[in-house]
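Please read the structure below before turning to the comments.
What you see is the complex with one protein chain gone and the rest in place.
Labels for the chains are A, B and C, by order of writing; each one numbers its residues from 1.
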Amino acid sequence: MIEYLLVKHSYWFYIAMIMVGFYGMMAKNNLMKKLIGMNIFQWSIILYYISIGSKKGGTLPVVITGQAARAADYINPLPHVLMLTAIVVGVATTGIALALLVILYRKYGTLEEDEIIKAIKQ
Amino acid sequence: MSPEHYPSLIVVTPLMMSFIVFAAGLFNRRICYPLVIATLCACFYFSVTLLARVMQQGSPIHYYLGAWDPPWGIEYVVDHLNGLILVSVALIALLVGIYSRSIAAGEFREEKLPQFYTLFLLQVTGLLGMTITGDAFNLYVLLEIASFSAYAIIGMGEGAAAFAAFRYMIFGTIGACAYLLGVGYLYILTGSLNMADLRDLLPPLYGSRVLMAGFAFLMVGVAIKMGLFPVHPWLPDSYTLAPSSVSALLAPLFTKVGAYVLLRVLFTIFDPTFSVTVIPATAVLGWLGVAGVLFAGVMALAQADLKRMLCYLIVAEMGFIVIGIASANRFGLTGAVLHTVNDMFMMACLFTAVGTINACAGTRNLRDLRGINRRLPVTMGVFVVAALSVIGIPPLCGFFSKWYLVLGAIKAGQWAYVAALLISSLLSAVLFFRVIEQVYFAGHETGDGSKTVIDRIPLSQLAPMVCLALCIMLLGVFSGKLINTVIAFAVPAAL
Amino acid sequence: MNRLLSLCITVLAGLLLLYGVEEFPRWGDPQQPANVHVSPRYIEKTLPETGVPNAVTSVLADYRGYDTMFETSVIFTAGVAVMMLLRRSRGKKS
Partner (left out) sequence: MVRNLDDLIVRTCSRIMVPFLQIYSLYVYVHGHTSPGGGFQGGCIMAASFILLAVAYDIGEAKRRFSERLNALFCCLGVFIYAGTGAVSLIFSDNFLDYSAWRHILPAGPVMARYYGIAMIELGVEITVMAVMVSIFLDLVTAGEQEAVLERNHD
C-alpha cells in the first residue's frame, strides 16, 4: 500500500493541489482569493507536466559535448518547454486579472463578489 | 512569396502587423485603421487561396514550421474543413474590422484606439491559428492569445463589463486548464502532441482509464470555451456588455471556432469509433445540446435587452451544432459544419445590426426601439434578413443547415433531437416576430428629436452589414454547391 | 448552496483525476511512452542538429519555436491588455 502511494507520490500532490485550487476558484467569495485559487490550479497542472518529464537516473538535459548523448541519461525536455509556455500564460492571466480587479475596486470599493453583484443590480 | 508559405503567412501576418500597429499608434494614431484593414484583406486573400488549393489538389496541405517533421516540430494542416472555417473567419474579421471604425471611435478614448486595434488583430491571430494548427499544444497557446485579447476588450465595455470579464476569465481559465490537462493525459499515454500522430497512436489504447479521463477533460475544456449549455453562464454577460465594435467579432467567431475544435477533438484526435461507441460521448453531447437549445430559447424569450437576447440565441445555436455532431452520421455532421459557417454569418450580421442600432438609438431595450426602422431602414432590413435566416425561412442559409440537422437526427433515430430542433425554430420565430412587431408595427412614435439620433450612418458601418446579409443569401442559394464541393470532403469518412 | 455545489464539483473532478492516475505509468519510469516516443530525438540530436547543448533551449527555441513565438505574443498581449484596461493619460479625465 505504502509502496503504491510512493510510486506515484508526485501525482497525489498534484491532485490535492488541483482540488484546492478548483475549490478556491469556485467557492470563495473574495475575488482576490478566487485569483489565488486560479493560480494554484494552474501551478498544479505545471507540477503534473513536470512529473511526466522525470526519468529515474536522468540528469538535467544539457548534453555534455564531445560524446554521443543517450536518451536514457537525460530527463525529458519537452514537458519543461511546454510548461515554460504555461508559466508565461499563468503570469499573463494574473496580470490581466489584477488589472480587472483594480478596475472593480475603483468602481465598487470592494472585492467581495456578493457586494459587487448587489451593487450591479441596483 | 510563393503560395506554399500561405499557411504560415495567414497567422504570422496579423501577428506581426499587431506589433506594427501598436508601434505606429505611438506616433500616429490615424495610420492604425488602414493597416488593420490591409492586414485583414491579406488574411482573407490567403485563406481563399488556401481553400482553392485544397479543393484543387483534393488532399490536405501540410506545412512544417521550422522545417521539423511533424511529431517533433509543429505542423499546420489545411483540409476542407478548416479551409472553409478559415475563409469564413477571415471574411467576417475583415467585415467587422471595417465596421468597427466608427463604432470604436465612439466607444473608446482616442488614445486607446491603437491598443484596441492591436488586440483586435491578436484576436484574429488566435482564431485563425486555432483553426489551422495541427498540434494539440499549439492550439492551447493560440486559444490563450484569443482569450486574453477577449478578456481585455470585454473589460473595456459598458457598465459591469469588468466584472463580466473577470467571471469570463475564471471560466475561461478553468476551460483552458482542463484542455491543457487533457492534452497532458494524452501526452503521458503516447508521448506525442501532434494531432495526426495521436490519431495513429491512440487506437490500441482505447479503453485505458487515463484516456477516458483525458477525453473527459478535453471535452470539458472545449465545452466551456464554446459556451455549451451547462457551462455557458459566462457567455451572456460578457458578450452583452462587450463593446459593440468587437462583440460582432467575438460572439460569432469565438464560439464557432470552439465548435470547430470540438469537431477536431472528436473526429481527428480520436477516431469516430471511440467518440461514438467506446465512450457514448456523442449521446451525452446530444442531450446537453437538446437541453441547451430549449433552455436558451426560453431564456432568450425572457430578455428585454436585444443584445442579451442574441447572446442566449448563440447558446441555442451551439446546441444545434452539438446536436448535429451527436447525430454522428453524414447528414448530421454536414448540417453541423454548414451550421457552424452559416451561424457565423448570421450572428455577425445580427450583432453588427444591433451595434448600429445601439449606437444610433442609445438603447438596446426592445420597448424603446419602436419605429427605429424609419430611422435605420437598411439596418433593420439587414436585421430582418438575418432573423429570417435564424428562424429557417427557405431561400436563406439557416434553412439548409437546419434541414440537414433534422435529416441527421431522423436518420439517427433520435426523435428528441428532431423535436428540440423544431421547437427551437418555433421559439426563435416567436422571438424575432416579437422584435419585428415591436419595431415595425407597434404604434407610431412621432420622431420629435427627444433623443439624439444620427439619421445617417457612415458607409463603413452600412457596407459590411449589407455584405453580411448578402453572404447569408448567397450561402443559402449556393449551399448545395458548398456541400458538394467542400463539406462532403470535410465530414470524416468513417461515418 | 454555492459552497456545497463547488464542493461536489471539486470532489467529482478529484475522483475523475484519481480514476485516471490509477493507470499512470510509475513516476520517473524511463520506459514510459512520454520518454520514448518523441523526446529521445531532442536529446540525442540537439547537438548535431542545432548546435545547442541545452536540449530545453533547442526544443524551446527551435523544434517548438513556433509555440514560443506565441508565448512571447501572450506576454505582449497581456502587456497591451493591462495598458488598455488601466492606463490613463494626463489631460483627460482622471
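Rule of thumb we're sticking to: a residue touches a chain if its C-beta (ideal position, glycine included) is under 8 Å from a C-beta of that chain, and two chains touch if they have at least 3 such contacts.
Values in this document were obtained by computation on a predicted structure and should not be read as measured data.
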Discussion item. For the chain not shown, which residue from A:Ile15, A:Ala69, A:Val88 or A:Ile116 touches it across the whole complex?
Written reply: A:Val88
Worksheet entry | Of A:Val7, A:Leu47, A:Val62 or A:Ile120, the one touching the omitted chain in the full complex | A:Val62
Discussion item. Using the touch definition from the top, which of A:Ile36, A:Ala72 or A:Val102 touches the missing chain?
Written reply: A:Val102
Practice prompt. By the contact definition given up top, give the residues of chain A that touch the hidden chain.
Written response: 60, 62, 84, 88, 95, 98-99, 102, 106
Worksheet entry | Residue ranges of chain C at the interface with the undisplayed chain | 48-54, 56-58, 60-62, 65-66, 68-69, 72-73, 75-76, 78-80, 82-83, 85-90, 94
Response to the item:
For chain B, residues touching the missing partner are 1-2, 5, 8-9, 12, 15-16, 19-20, 22-23, 26, 63-67
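Methods note: only the chains that are shown with their structure count from here on.
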Item to complete: By the contact definition above, name the pair with the higher C-beta contact count: A-B or A-C.
Response: A-C
Worksheet item: Taking each chain's centre as the mean position of its Cα atoms, how many Å separate chain B from chain C?
Response: 25
Worksheet entry | Chain centre separation (chain A, chain C; CA means) in Å | 9
Practice prompt. Note the residues in chain B that touch 2 or more other chains, in rising order.
Written response: 137, 141, 144, 148, 151-152, 155, 162, 187-188, 193
Discussion item. If a residue has to touch 2 or more other chains to count, which residues of chain A qualify?
Written reply: 22, 52, 78-79, 82, 85, 89, 92-93, 96, 99-100, 103
Worksheet item: Which positions of chain A touch chain C when the two form their complex?
Response: 7-12, 15, 18-19, 22-23, 26-27, 51-58, 61-65, 68-74, 76-82, 84-85, 88-89, 91-93, 95-96, 98-100, 102-103
Response to the item:
The chain C residues in contact with chain B across the complex are 16-17, 19-20, 22-25, 32-39, 41-42, 62-67, 69-71, 73-74, 76-78, 80-85, 89, 92
Worksheet item: Can you list the chain A residues touching chain B in their complex?
Response: 22, 25, 31, 34, 38, 41-42, 45, 48-49, 52, 78-79, 82, 85-86, 89, 92-93, 96-97, 99-101, 103-104, 107, 116-117, 120
